[in-house]
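Heads up, one of the protein chains got dropped from this complex, but the rest are sitting where they should.
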Amino acid sequence: MSLGVRDILNRHKLMPGTSACPGCPENIAMRIISTALGENAVIIVVAGCSSVIQGMGPNSAYNYPVLNVAFAAGPAAASGIAAAMRTRGKNVKAVVWAGDGGTADIGMASLSGAAERNEDILYICVDNEAYMNTGGQRSGSTPIGASTTTTPMGKRHNKKNIPFIMMAHRVPYVATASVGYPHDLMEKIRKAKEIRGFSCVQVLCPDPYGWMFEPSKTAEVAKLAVQTCYWPLFECENGILKISDECLHCLDKRTRKPIQEFLKIQGRFKHADQQKIRELEEYVNEMWEKLKLMYKGNLKL
Amino acid sequence: MMEKVISGNDAVALAVKLSRVKVTGIYPITPQTYIIESLSEMKDRGELETEIIRVESEHSAMAATFGAAAAGVRAYTATASQGLLYMHEMVWWVAGSRIPVVMTVGTRAVGPPWNIWNEHTDFMSERDSGWIMAFASTPQEAMDLTITAFRITEDERVFLPMMIGMDGFILSHTKTRVYVPSQEEVDSYLPPRRQPYVLDPEDSIAMGNMFSPEDYMKLRESIHRAQIASKEVIVEAGKEYMKRVVPIGSYSTLNESYKLEDADYAVVIMGAWSLDAMQAVDELRKEGLKVGVYRVRFVRPWAEEEVVKALSDKSVLVLDRSVSFGRGGQLYTEVKASLPDTDIKGVITGLGGVSIGKNEMKVIIRKFVEKPQGIEWFYPEEARKIELRSPRYIK
Partner (left out) sequence: MSLNYQLFPISKPGKGAGGKTGNWRIVKPLVHEDKCVGCKACYIWCPEGTIIIKDGKVAVDYEYCKGCGICFNVCPAKAIEMVSES
């Protein structure tokens, strides 16, 4: 069942006039996700763009109860909140809202611990592939070859594959999504919030200022990432992998859109040398080989 | 009320159970490990209603405890030395958020080199954070302070977290007689939980998003004023505790005076070794020396008025089981700031678990009487003879 557009009228929880940059994909993600999440949630916002997007006290831009916490504390604080809600007999979901820096780097231990304990939390990683809040420094989630302020000539190491790491933790639900495909994202959030256990969704958020493209093209780039198969859309429910419809064409190399179309629209790959681009393509190809095996049931992480 | 022979760790675990703590985030570290083991055993036997979250680091232990507390339930955690320093960021975060949380610190030396024995430096490193900080001298006091902590922190005049220090191994592991109150007695003493705000979808609030510099400064001043206001709350909570729960103890003042009224010399000290100091004082008095003990129980808030009243006309010796490198012992610095016109001697000793008992105390006090100024590092007789044996690599 997918949510018709009529159903989502005014159900989102973002108050206009946030401190986000114009064209911010994290805001798009918040609007889409809050529509699917509904009322009964507490958002734990980890240090990142969203800490600032909420605006200045005593006003807040998120129409949810929000706990702002230190960088590495998100999943642990959410575990505590989930336990407290259980004790109080309240059906309220603890939702972590973290960036890629807070997920792949500093928050990795806390995330891994919460996943191992199968805590009843929903972990959302809004992935803009760098530490954008501080101006765009490289993170573990930055792809190889991308120019950031700490890797001006291109990052030397490849992207840390968080969804695969989470699948290896054998949690009930792991999914990837993109702000270019809102109904797919809403569906996955609706599913994840019903899980009694750990679920995580990694949402691709193309940042116009960090990735260097026109802010009006945010949704377009988010779609292109999926069409060129750079960003897979899939769900892994209890170890069973399901490739989302928008991505099925990626299973065959011949039907993939060339990745160059995704890379050339962004300024951050403009000066990347050919060797790094080849490694990036190899990364994408290898990822799809593994996804194919898992999809056919021949590999379970 | 029941009489039991238990250790500080056992006593604290019982206090957690009696205070009806609902959620605890735990991570093992010597010497606190068997608080959490005790809680886990009680839970598995069905005697404890606390939900236990076995997190993957101390930083997460404080984060989980904080999350639960912000979501409206009584929460507790325990740590020591390296763990306390690792969770330092979250310790400050909790105080700034004004959510009541209670923590036990089994005090222990900080590495390198590795050292698991008793020292107060880890505890003292959190003085600036905004937490109310109390230090126990017996397992009984560790339990009493833990129970009263829930009442103090949840008072609307306070709304600050509190930590209770307990000497590693000396108090945490040594068994003594403890009067353990009944569940009914503690229930009559602790009111239902209160906190300044709660995370609840029925009334959406955001905690901690950006505020202007001026607002931020006002919020910080509020923490300071709440600390000052807590002095009154601490005394009230202490007196009620002695009336309704366990009648022994000296909780009608923040700190404790022992044979101080007619004394010429005062020994300022904190922790389990205060009792050794009191024994030393008893014996020295027989030799005619008029000396007393001022036992610091609350490091924060600092009981300025009590300190000035008790010590301003005395010659003061401060014994520190911790040090702020480049300045001296922390208690020495605090007392000196309260008594600028008094001659004060600071002695740093007992670090890393070096054993200081009654006899060493007598030596220290006699030396102080001869020369009541300065800062000195004191080693017991046998320790003085040991030559540090690590190789010298200076090329």
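Letters A and B name the chains as they come in the text, with residue numbers starting at 1 for each one.
The working rule: contacts are C-beta pairs under 8 Å (C-beta built on N, C-alpha and C of every residue); 3 or more make two chains touch, one makes a residue touch a chain.
On a predicted model such as this, the values are computed, not experimentally measured, just so you know.
Residue B:R98 is the one among B:K22, B:H59 or B:R98 that touches the chain not shown.
The missing chain, though absent from the display, is touched by one residue of A:P182, A:G210 or A:P232; that residue is A:P182.
Across the entire complex, the residue among B:R177, B:R194 or B:K218 in touch with the chain not shown is B:K218.
By the touch rule set out above, subunit B reaches the unshown chain at residues 96-98, 156-157, 159, 196-197, 204-209, 211, 218-219, 221-222, 225-226, 229, 232.
Not every partner is drawn; the one left out touches subunit A at residues 5, 8-10, 12, 14-20, 22-25, 27-28, 31-32, 53-64, 179, 182, 214-220.
By definition in this document, only the chains that are shown with their structure count from here on.
Averaged C-alpha coordinates put the centre of subunit A at 43 Å from the centre of subunit B. Those residues of subunit B that touch subunit A in the shared complex are 22-23, 25, 51, 53-57, 59-73, 75, 89-90, 93, 199-201, 203-212, 215.
Against subunit B, in their complex, subunit A makes its touches with residues 39-42, 44, 51-52, 54-58, 60, 62-70, 72-81, 83-88, 90, 92, 94, 109-110, 112-113, 116-117, 119.
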